[in-house]
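These notes concern the structure reproduced below.
All protein chains of the complex are present and in place, except for one that has been dropped.
Then we have subunit A:
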């Protein structure tokens, strides 16, 4: 160590100190969440009985790290994340008889993303999970446009078959000890499905699993080809206008562009065959839709550019009103229709004054049609102040 000038020694010491600081920082941030939490068991139930895919997961997670864990991460593949409509999580509190469900906040994490662009969501636990403890979580997520019609074109008298692509192994940032997947199809006509042993099929339910000891982010793609004749109603564009009048009325006007998003209809449409044999002809088409409106609705109208459409029924009770509308023609694959629905509601059900003197409108944001997917929604609210 002799012969090194003091200035160089000082620089050397500084570099050593800085590099050791960096290494300490790097090691502290490299403790990834996958080392701390382990999923003991997960049961996944995927409901394909409608055009909208609903998946329900029941987790049991264990904290194997040393520190408390306050959030659990769930992952979705980039394709799933693009078609995700809603993610909800809840946990149970209390024993058997007094089970109560607490909703939990689920937030998307912009970065870092998982491998191959997997989208991560963070579920905030109500109380931090201590080391060695287990917790039970339930997650519900809904996917839209995830069933691809195959064959893509069918004639009037054919049934509709669709593809559903998923993974037999749950995509997760954690090590999973045991997992099972149950897929429910609308009917027992399943053309084909991928075999990832052990799996079997019972009636309308496909069972994959149990799979033991899988590493984080493991993935096994499966493809299910099954018959789905439920209505594939998609509202391509919806514009809702809400006019609030302080004289006691809220008037809503909704402009719809509805289409059938299933397998395209090819060939001719024979009205005779459609009406003579409804069980064979037009099984994948739909002719009516149900809209759920608030109770005490008045002045409901249903018209399009030609004029009033009289094929509609309104049934109301004290909790809700149901409007059943039938477009002018049944909708087959690829067919579209546009119409306008308008109705009025009493003001005191929706406009409130809070304790600090502010007025606020408590109104539903989404589309009142049941079992439909809305691609683009615009809502305009205007007040007519006097």
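As a convention for this text, a residue touches a chain if its C-beta (ideal position, glycine included) is under 8 Å from a C-beta of that chain, and two chains touch if they have at least 3 such contacts; residues count from 1.
Assume contacts and distances are computed from a predicted model.
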Listed names "Pyrroline-5-carboxylate reductase", "AP complex subunit sigma", "Protein TIFY" or "Oligosaccharyltransferase complex subunit protein", matching UniProt entry of the absent chain = "Oligosaccharyltransferase complex subunit protein"
Inquiry  = Just to verify: which one of A:122, A:187, A:245 or A:337 makes contact with the chain not shown?
reply    = A:245
Note = Missing-chain contacts on subunit A, rising order, are 243, 245-249, 251, 299, 344, 346-349, 351-355, 359-360, 362, 384, 386
